[in-house]
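Every protein chain of the complex appears in place save one, which is left out.
Up next, subunit A:
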């Protein structure tokens, strides 16, 4: 038997101050009671009325007359309200939501009617906010209730967040795909534009000598990308010390001197000390320098190559 959302929906949060309460114990007790109610036997009715069922209408009316209060008892003693809701009478019992809603509306309408009556009598009916007295449910119990409500709220929020994140992820994927497509399109478009431009230029036969002037590049002197031609013998390119780092070594004997010199040149060429990165790079000069190749190597390999 599920409790419909009205119960929680109309919960007045003003009744209790907000603070975080987490009670795990109450969850357990609640689930237990839930299972209990589920286990309860469902109602079975006889399909048709028993024929010999007793119904002593007169006796009932007699008893009613005997037991009931005198007719002129003022309403304030009874406090009872009959709520007639006309066409809405038939409610499906097994539809929990509709049934509870009908009870709720009945109670609400009855309350309104009763309040108007009480109001016209000039009687107080609502508890003032500064009237404190014992309540049917204890404060500790209400804490539990609130804890549960908060937990439920949190759970719902978390679920919402998860859902949102999932959707965002999906959306992000789409956006990414769109972007990539756009980029590809742009690239393609640019290439096309360049091609077109080239074609146009070819068609026009490079006639636009004057157009050449528009180009920002200036290659006239041809020296822009050249290195300074200063040759530094025995100094590796990129060696900022200018080869001095190794010239400062101690001079040994004469026999060793020659070796040392060779070592120095080799060091300066292949690198020993100094900055490594630059001297291993080819420059225009080293590329042109073919001294290091042996002619015979290439000729010897002719056969193999073919």
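What we mean here is this: a contact is a pair of C-beta atoms (placed from the backbone, for glycine too) under 8 Å apart; a residue touches a chain by one contact, two chains touch by 3 or more; residues count from 1.
Throughout what follows, contacts and distances are computed from a predicted model.
**Q** Please identify the absent chain by the protein name in its UniProt record; candidates are "S1 motif domain-containing protein", "Protein-serine/threonine kinase", "General transcription and DNA repair factor IIH subunit TFB4" or "Ribosome biogenesis protein BRX1 homolog 1".
**A** Of the names offered in "S1 motif domain-containing protein", "Protein-serine/threonine kinase", "General transcription and DNA repair factor IIH subunit TFB4" or "Ribosome biogenesis protein BRX1 homolog 1", the one UniProt assigns to the missing chain is "Ribosome biogenesis protein BRX1 homolog 1".
**Q** Just one of A:103, A:197 or A:270 touches the chain that is missing; which is it?
**A** Going through A:103, A:197 or A:270 one by one, A:103 is the residue touching the chain not shown.
**Q** For the chain that's not shown, point to the residue among A:91, A:156, A:193 or A:256 touching it.
**A** Among A:91, A:156, A:193 or A:256, only A:91 touches the chain that is not shown.
**Q** Out of A:115, A:197 or A:270, which residue would touch the omitted chain in the full complex?
**A** In the full complex, the listed residue that touches the missing chain is A:115.
**Q** If the missing chain were put back, which residues of subunit A would it touch?
**A** Spelled out for subunit A, the touching residues are 1, 3, 7-8, 10-12, 14-15, 26, 29-30, 33, 36-37, 40-41, 43-46, 49-50, 53-57, 59-61, 63-64, 66-70, 72-74, 76-85, 89, 91, 93, 99, 102-104, 106-112, 114-116, 118-119, 124-129, 131, 133-137, 141-142, 144-145, 148-149.
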